[in-house]
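For this depiction, one protein chain was excluded, whereas all remaining protein chains were kept in their positions.
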Amino acid sequence: MKYSLQKMSEEKVFKDPVHRYVHVNDRVIWDLIDTKEFQRLRRIKQLGTTYLTFHGAEHSRFNHSLGVYEIVRRIVDGVFDGREKWNPKDRLLSLCAALLHDLGHGPFSHSFEKVFEMDHEVFTRQIILGDTEVNKVLRRVNETFPKEVAEVIAKTHANKLVVSLISSQLDADRMDYLLRDAYFTGVSYGQFDMERILRVVRPTEEQAVFKQSGMHAVEDYIMSRYQMYWQVYFHPVTRSAEVILTKILHRAKELYKENYQFQHEPYHFNSLFTHTVTLRDYLKLDDAVMLYYFQQWEEEEDLILSDLCRRFNNRDLFQYVEFTPSNQEMKKLLKLTQLFAKAGMDPEYYLVLDSSSDLPYDFYRPGEEEERVPIYLLSKKEELKELSRESDIVDAISGKRRTDHKLYFPADMLNDMSVHGREKEEIKRMLEWE
Amino acid sequence: MKYSLQKMSEEKVFKDPVHRYVHVNDRVIWDLIDTKEFQRLRRIKQLGTTYLTFHGAEHSRFNHSLGVYEIVRRIVDGVFDGREKWNPKDRLLSLCAALLHDLGHGPFSHSFEKVFEMDHEVFTRQIILGDTEVNKVLRRVNETFPKEVAEVIAKTHANKLVVSLISSQLDADRMDYLLRDAYFTGVSYGQFDMERILRVVRPTEEQAVFKQSGMHAVEDYIMSRYQMYWQVYFHPVTRSAEVILTKILHRAKELYKENYQFQHEPYHFNSLFTHTVTLRDYLKLDDAVMLYYFQQWEEEEDLILSDLCRRFNNRDLFQYVEFTPSNQEMKKLLKLTQLFAKAGMDPEYYLVLDSSSDLPYDFYRPGEEEERVPIYLLSKKEELKELSRESDIVDAISGKRRTDHKLYFPADMLNDMSVHGREKEEIKRMLEWE
Amino acid sequence: MKYSLQKMSEEKVFKDPVHRYVHVNDRVIWDLIDTKEFQRLRRIKQLGTTYLTFHGAEHSRFNHSLGVYEIVRRIVDGVFDGREKWNPKDRLLSLCAALLHDLGHGPFSHSFEKVFEMDHEVFTRQIILGDTEVNKVLRRVNETFPKEVAEVIAKTHANKLVVSLISSQLDADRMDYLLRDAYFTGVSYGQFDMERILRVVRPTEEQAVFKQSGMHAVEDYIMSRYQMYWQVYFHPVTRSAEVILTKILHRAKELYKENYQFQHEPYHFNSLFTHTVTLRDYLKLDDAVMLYYFQQWEEEEDLILSDLCRRFNNRDLFQYVEFTPSNQEMKKLLKLTQLFAKAGMDPEYYLVLDSSSDLPYDFYRPGEEEERVPIYLLSKKEELKELSRESDIVDAISGKRRTDHKLYFPADMLNDMSVHGREKEEIKRMLEWE
Partner (left out) sequence: MKYSLQKMSEEKVFKDPVHRYVHVNDRVIWDLIDTKEFQRLRRIKQLGTTYLTFHGAEHSRFNHSLGVYEIVRRIVDGVFDGREKWNPKDRLLSLCAALLHDLGHGPFSHSFEKVFEMDHEVFTRQIILGDTEVNKVLRRVNETFPKEVAEVIAKTHANKLVVSLISSQLDADRMDYLLRDAYFTGVSYGQFDMERILRVVRPTEEQAVFKQSGMHAVEDYIMSRYQMYWQVYFHPVTRSAEVILTKILHRAKELYKENYQFQHEPYHFNSLFTHTVTLRDYLKLDDAVMLYYFQQWEEEEDLILSDLCRRFNNRDLFQYVEFTPSNQEMKKLLKLTQLFAKAGMDPEYYLVLDSSSDLPYDFYRPGEEEERVPIYLLSKKEELKELSRESDIVDAISGKRRTDHKLYFPADMLNDMSVHGREKEEIKRMLEWE
């Protein structure tokens, strides 16, 4: 039998706390899960440093990837199957893209990518198209299949319906991560009625849409997303850990550039520092490798690197104050920078402005930087209506970007008045802190 | 104010998916959580290799330790407080012992301790009594306080009531791990009515006991424990991962003894191999360090070490068949061992007999190896009655040890008929496999 | 010991699916629950006809009343206790008012009160102040205590803080019913993080306020409330049942006025029909009595009464179409009324315009009909800030009343073309139905 149609002799399941079970019947899916590139996702936390704020958030991207697959499986096999607008040929493509969409993520992606100027999407593509176990499995389906899967994940595939299942303002990726991150952190905000959304999703040529009778469930999802961003993803303590992490990587890179002699040769980082990372190098990176180096670097002679690593390992994070960007405040920041330098605390590492920003929902605005595909409702008369025109609540928050700025700094250093007491007094006064 | 009585200016909470919130009011507890030895528990998985079977089981010992503390806090502040048999002076001792009871755990303890002949309880004691941040905090309470905490955890403290809160057949440790492991794996078996148990627990001089009116909740707890052991903790796939892990450590140790030249010097393991581990060495060990080495060792020249590491990293585990120890079966095993050797698969590493065994509940049997303190019910007339005498169900399983034996081996190697085909045919026939 | 301070010898609990347990320690509370007036609430459904839409919604007002008490108990004993602005003398008053706030509710209050021009709040007052078991218990506290409790419930009591616990835009009443109705219907929309709200509620002289750090939990509560109104409370099928119920009562009253001879004398209704209901009469009314009569009336000769009762008992409800009040539409409605009459379907009973309207949140607007007390947040600097000024989302929906109109009619009658076929064709065309 054709590989793409082969079924497991008996359905396999993974016990999953969010979806109860993840069901696998396709041989292709089973084989993909078994590849070493997919198993690597077990060693990468879904939420990076969030576990330092919400101790339950220790779940991996493996976890989430299975969840996204399961949601897409339920949509295509349970709802789309047999409907006019759905082509059963797209089924396997959808399932594979769902399973593999996060394949290129590295450890603590956010900070990592910023410092080393990389993009996990590029690596996702390389893993799918390069010389990997994943590629071998996909090629058994057919020669162009890896390319198709990569295009769906990159949102460049011609089949916009399939793309929308994985990447849109209401897709399987977001539905899974909201529910999953809510479950593991223990907060209730991420909950919404996914069962209802899965009952009302319908295929059109352009994208997945939602029967209007389910509008309230969609509203509730938008609200959950909003709450999770501000309650969990942008939690100030998580951002503090993120700031420190970024500064660790930044410092290590600077030291390397200055030919600093590391006590423990940072093999895994060499190609990162020189921006010459190969796929083989990249696949070796995971949370364990990072944490290993952070432990090693605690013992380095460079005081900044060892201090920042100690802070990360022992969760001895930075404090923060609110910051509103204005001419006056920017001048104050400049002054603070000088004071930090004077007080012996390198402002590059010890005075950090961090900004978080979220756009809860947007309709289509032609010509804007990031053209978002809006969510459409399907009325009883089969007309498509853009969500924010039907929902007062969504309209109210539509297109409104919310941004938050905070200034992070080490409270313990400021409180150590044995050196540079006068400068520190002035710093504290300016920060209006304590 | 005395350090032991200092309260936080405002109650601190940790969001916890199992107990909703973990509440901290005592300065001592807050300071203990902040120590680097306690933060290290974030880097050690509660259930070792179980995440390779139940992908949700990625939670850390940090998680669980807070949970045990929270349960003891609810008991002593919410139930015991004000009762005749309870001495408020024991409060802080109970809370600290609860929080720190697992402090000495290392990565993948089960396998680790077996191969390197170590005991995490010894390290718990050393961390509490040695030159550590934890010790500093405890000593601020008073000079003998560290010793007291260590004794409670070691079950040697004279205050048997406090000991029983942390270590008995129905203690805060077990209650938390059953609920927590059930939550993160997503299985329903671990659930029982802890709220009811916390309502009926009462202090006596000898131990915590339970009002008879709550007997059914206690029965339910015993059953949950039984089910979790066989459904989760002894899951055959988890045991397979455990087998491979043990064999990796075993192989590395053997190679070291044979003066094998490692490509990557295993610094963290040297003192383990020579049984000269110091507390300082020990505290550097965590899951990340293990996984780092397993990745490095995949590239070692030794085929057994690299194969086993590859299996662990990629979750390419051993298969198993049931095994019943009898003369006949033991002879068969001997024969199989020879055949494995002939077929080029070192039986030391590739044919492993693994046994799991559990005693769900036991009453007191004087003189036996492990004298278990039974669970007592408190009748309306204030009499103490041993649980199995009151409960038919508990009586039925009381003292009945259940043991399970399995034989683990690499199915892929057996299926590769390109070499030693004849021996492999015979092996498969003997294993009655496939 | 003074009655108001008497405690139960051992804490009593009620197993509650929403709050796990309801705890009773005060003798006064225990005695109030035991009164026949409070037990009567077991025979009155919390959500009236909603069980005909959501079959799980069969829970009683007894259920909810215990829940409101439990929330207030947790606030006053767990959060307010010991705080400067809280007077422990107000504790029992708060608990009693919480428990008794719905005491005067009758069966299917909404329709009932409309037809018979009554007000449950008047009866709550009468039960508390009149010759009842509840009054006897309250008077044992002291002579003016019944009056005080009645005033808190009526929102006329001078102690605004206590009033706000029971009746405000974020009170124990609403928190309990959202969670409880969500639980019993099985919808997820009513869930919000009450645990967090209970952690941040603080007493002020004027009302209970909420620490700003808990703002997101408050936002989430507002959204839950909004969703529950439109998803559950105003569900069109529930409104259909409500329309029929109202018309049954209306018809019975009309028949009585016309001296219609009932086959079964409606004893319980006589004083209702003549607007001479005594407290004694009122206390006999419950869901069972209503349903008993509806069964009896199915056998009455009056075709309208028997048809409506049959519809209610067998859940053979009216269909509906959307209706937008405009001059044109109102003319259409007039025309439809005439057509219904011509087609032999009395439009008074068989063509019903029903409107639902909700104001999710409002700040203070002096001089308006219903001056709502806004929700205040307490900043770190102890300033009070009105919620909608801090929250974008709440601001977006603040003060925006949403109204929905529907036209209800019996589809089966319209579809029976054996009589008045021509009129019915025209009706259907005008309704754009089918």
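The first chain written gets the first letter, and so on, giving A, B and C; residue counts start at 1 in each chain.
Basically, contacts are C-beta pairs under 8 Å (C-beta built on N, C-alpha and C of every residue); 3 or more make two chains touch, one makes a residue touch a chain.
As the structure is a computational prediction, the values presented were derived from the model and not from experiment.
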| query | Any idea which of C:289, C:353, C:396 or C:411 touches the chain not displayed? | reply | C:289
| Residue, one of B:34, B:193, B:254 or B:316, that touches the chain absent here | B:193
| field | Touching residue (missing chain; options C:14, C:30, C:116 or C:260) | value | C:14
| task | Decide which residue listed in B:230, B:262 or B:433 touches the omitted chain of the complex. | result | B:230
| remark: Omitted-chain footprint on subunit B covers residues 187-189, 191-193, 216, 219-220, 223, 226-227, 230-231, 392-393, 395-397, 400, 402
| In the whole complex, what residues of subunit C lie against the chain that is missing from view? | 14-18, 20, 34-36, 39, 42-43, 51-52, 54-56, 58-60, 62-63, 66, 183-187, 284, 286-292, 295, 313-316
| request: Can you list, in ascending order, the subunit A residues touching the missing chain? | output: 13, 20-21, 195, 199
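Here is the rule we use: only the chains that are shown with their structure count from here on.
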| task | Give me the ID of the chain with the smallest distance between its Cα centroid and the all-protein Cα centroid. | result | A
| field | Chain centre separation (subunit A, subunit C; CA means) in Å | value | 44
| CA centroid of subunit A to CA centroid of subunit B, Å | 32
| message | Two-or-more-chain contact residues of subunit C, please, as numbers and ranges. | response | none
